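Only a single protein chain was left out; the remaining protein chains are all shown in position.
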Amino acid sequence: MYDVIIIGAGVSGCATARELSRYRLRICVLEKAEDVCCGTSKANSAIVHAGYDAPVGSLMAKLNVEGNQMMERLSKELDFAFRRIGSLVVCRDEEERPSLQALYERGIANGVEGLRIVEKEELRRMEPNISEDAVAALHASTAGIVCPFGMNIAFAENAAANGVEFRFDTEVQGIRKKERGWLIETDQGQYEAKCVVNAAGVFADTIHNMVSEQKIKITPRRGDYCLLDKSAGAHVSRVIFALPGKYGKGVLVTPTVHGNLLVGPTAIDTEDKEGVNTTRAGLDQVLRKAGENVKDLPMRSVITSFAGLRAHEEHHEFMIGEVEGADGFVDCAGIESPGLTASPAIGVMVAGIVREILQPEENPQFVGTRKGILNPQELSREERMRLLAEKPAYGNIICRCEMVTEGEIVDAIRRPLGARSLDGVKRRTRAGMGRCQAGFCSPRVMEILARECGKTIGEITKAGGASKIVVGVNKDAL
Amino acid sequence: MKTYDIIIIGGGPAGLSAAVCAKKSGTDSILILERDKELGGILNQCIHNGFGLHTFKEELTGPEYAERFIEQVKELRIEYKLHTMVMDISSDKVVTAMNSTDGLFELKAGAIILAMGCRERSRGALNIPGYRPAGIFSAGTAQRLVNMEGCLPGRKVVILGSGDIGLIMARRMTLEGAQVQVVAELMPYSGGLKRNIVQCLDDYGIPLKLSHTVVDIRGKERVEGITLAQVDEKGRPIPGTEEAYECDTLLLSVGLIPENELSSGMGVELSRVTSGPVVNESLETNIEGVFACGNVLHVHDLVDFVSEEAAAAGRNAARYVQTAGMRQAAGCTVEIRAVDGVRYTVPSRINVERMEDIQTLRFRVGGVYKNCFVSVYLDEERILHRKRPVMAPGEMEEVKLKREELLQYPDLQTITVKLEEV
Partner (left out) sequence: MMTVGKRELICIGCPMGCPVMVEMDGGEIVSVSGNTCPRGDAYARKEVTNPTRIVTSTVKAEGGLVEMISVKTKEDIPKDKIFDCVRALKGITVKAPVHIGDVILADVAGTGVDVVATRNA
């Protein structure tokens, strides 16, 4: 019997797990995918929003602002990439200026600091590639960008280091109330827990509806994105949003923490909770709209496109709390944008609710810091030389686009909750994320994975399950 | 800091040939830096035959062709380092490299020959919509898996792009027991050599669908199928022409891009057409003493031409270091204009005083041309007019300029290379 079972190893589930690991609790995270950060958390805009979007007084607004404020310290404690680069909401029509003003005022009401409206000339100076049509913009100095994988993995690793167990490839199929606590049926057997946290992303309605008569519905809202080469990474230096207006909701253009340029997303409601396929119409829309606020975008430099699903709940509000009539079952549902920004605050809030229920003691052994995978590119020349002398694997470049070494890949595999697939290695080290999109490095990463995991090349997958990279050996069917 | 007269970045066909020729031209202090575990570059995975007819007058496989040069490198005792990644080159020719035995180290070069080759365009560059499951490979990655690792990337295969690697892989996969259903090509003509269509597709009854592209990829974990559609003259899919294929693998052979991240990092000027350095008659970039050859300069169709071009780069680099400081910029540089169907020329500028007796200009054409003439104009005067029965973008063309002839035009401003109907 666990004290707490968390369903879902996305960013909310892992943030919650890490917060709860401050207490003397037996905690287990159940995840149906083969790794953490496999759903909504892995495919989004990677923005740390300032907090002027959400309605005044909403939980979304509160947790957004709190999450934003926690981000800097957390990124240092848990060693993930975060840069507070600021954002601009661009107004391209004097007629829409009232909407810009309204956004500013909402931000002030939400407690957002560092907001101001900048006029045309200053805007041009700040962002030379801003559209010629731009008349003004709302500048939010507290907005930033984050590595979504890095943050999710950091929460998970830190939780694991503090005793939280993780079960991957484990899909929840049913939940029943027991006399004391809950019985969770999975495709890998049964689990029992006193308290259950539903952090199942786009599947949070399925999980919720297993225990409650008050049904909820989460609609997967697909967003298509294009990622541009690092050569385009400096095209803008802040997150550039479009002002929602008579032309609908525009797409954003932003640098990423790794120096690429990201444009997107679309917003297309779908029924398929695994429907992360991009479409021609979606990608065309991204390419068309991206140019509205930023000029001369080098769209020839697109290196990949992808789609993610936001867990949209019809009231567009985070649904966090103990479910009525289901004691000890805590929802953490409807976590769509600004969910990534809010996740540190979501973790604290959900953990607080669980703490109220279980009244645990503090965990005196809790360690709140974690070291990420060493990136030799961040070392000084001397430090790097020392590292190479000690660990020659850091001298062996595997991914030549992102200059990722064998040392980093081995670290990614060997550490707790380590990578087991090509995508797992990619999210942790960036090997395969560069301009050749794994063309050169994937056979070599497969070799390292096979060696480190004691598997054959034939067993290595792209992302677990049936995603095997090779299907046999030469001539086996002849 | 250790110093070499010539440092060659890349030990593939271009680097090897440049090294051999530089050594034979009298420069002893040469170092080849190679990132892979052996010399030979991409030739090691090109196990098919068809290499070397021009160079050796016999038909060799890729590894055999590479070995001919590797043997010479060893006989000439040219130094090389394997497993070594060049991290950075400064404009004053300091090369920062790294490997697991020497760590991070710096070398100073008198001259540098860029010979890093190219990489394949990926799916992302094409913006093909659909899922992102396992089973989508660039043709070269599949080639490595099959030919070097002995692994079969898939059993039911669709290939997008009829570049040579795609065509070669259609045959390779077939001979290893996979079923290749179709090769689709976006353009109305193939991007590969005609003989590869005959011996890689026709021989095995694999259909080639011109003016077609992939418009959807299905399968959440592994590819389960793709959809092809016909495209209009602008390359846009035509609604209603969609055709679904069941397959577990999609290979992409959709173009090669010269790998010039190191070059641009050191300030080498790149051509927007070739994505390779802009070079003069000596294959020298805008940075004095920095030369480029092979697929890093422009994507070649035949390795024989890479070797030939690289030999010239090696020779020129040797001459550069041997005459260091003595070279005066005699004569002036003439720009070469590539127009009317000629996409570019390499070199794109020549100094008539400094050029060799015969200068080869290599180029590619922008479409399929039948019974057209390749013409060369010195300012207004046409000095060459050669009929070509067929020219296609997949094949490299060349014209040769004679120094003697050019010297007769002391006021020469521009050389123009173009295609003419009559």
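Labels for the chains are A and B, by order of writing; each one numbers its residues from 1.
By our rule, a residue touches a chain if its C-beta (ideal position, glycine included) is under 8 Å from a C-beta of that chain, and two chains touch if they have at least 3 such contacts.
Just so it is clear, the model here is predicted, and its values are computed rather than measured.
K.L.:
Which of the visible chains would the unseen chain be in contact with across the whole complex?
P.N.:
Result: the unshown chain touches A, B.
K.L.:
Among B:S29, B:N49 or B:N286, choose the residue that contacts the chain missing from this document, as touch is defined above.
P.N.:
If we include the chain that is not displayed, B:N49 is the one touching it.
K.L.:
Provide the residue numbers of chain A that touch the chain removed from this figure.
P.N.:
Against the missing chain, chain A presents residues 474-475, 478.
K.L.:
Can you name the residues of chain B that touch the chain not displayed here?
P.N.:
37-38, 44, 47-50, 53, 59-64, 67, 146-150, 175-176, 193-195, 197-199, 203, 301-302, 395
We adopt the following convention: only the chains that are shown with their structure count from here on.
K.L.:
Roughly how many whole angstrom separate the Cα centroids of chain A and chain B?
P.N.:
From the centre of chain A to the centre of chain B is 39 Å.
K.L.:
In the complex of these two chains, what residues of chain B are touching chain A?
P.N.:
Listed in rising order, the residues of chain B that touch chain A are 35, 83, 85, 87, 98-104, 119-120, 122-125, 127, 129-135, 138, 140-141, 144-146, 148-155, 176-178, 215-218, 220-222, 237, 248-249.
K.L.:
Which stretch or stretches of chain A touch chain B in the complex?
P.N.:
The touching residues are 226-227, 274, 276-280, 282-283, 287, 302-306, 381, 384-385, 388-389, 392-397, 400, 403, 406, 435-440, 442-443, 457-458, 461-463, 465-478.
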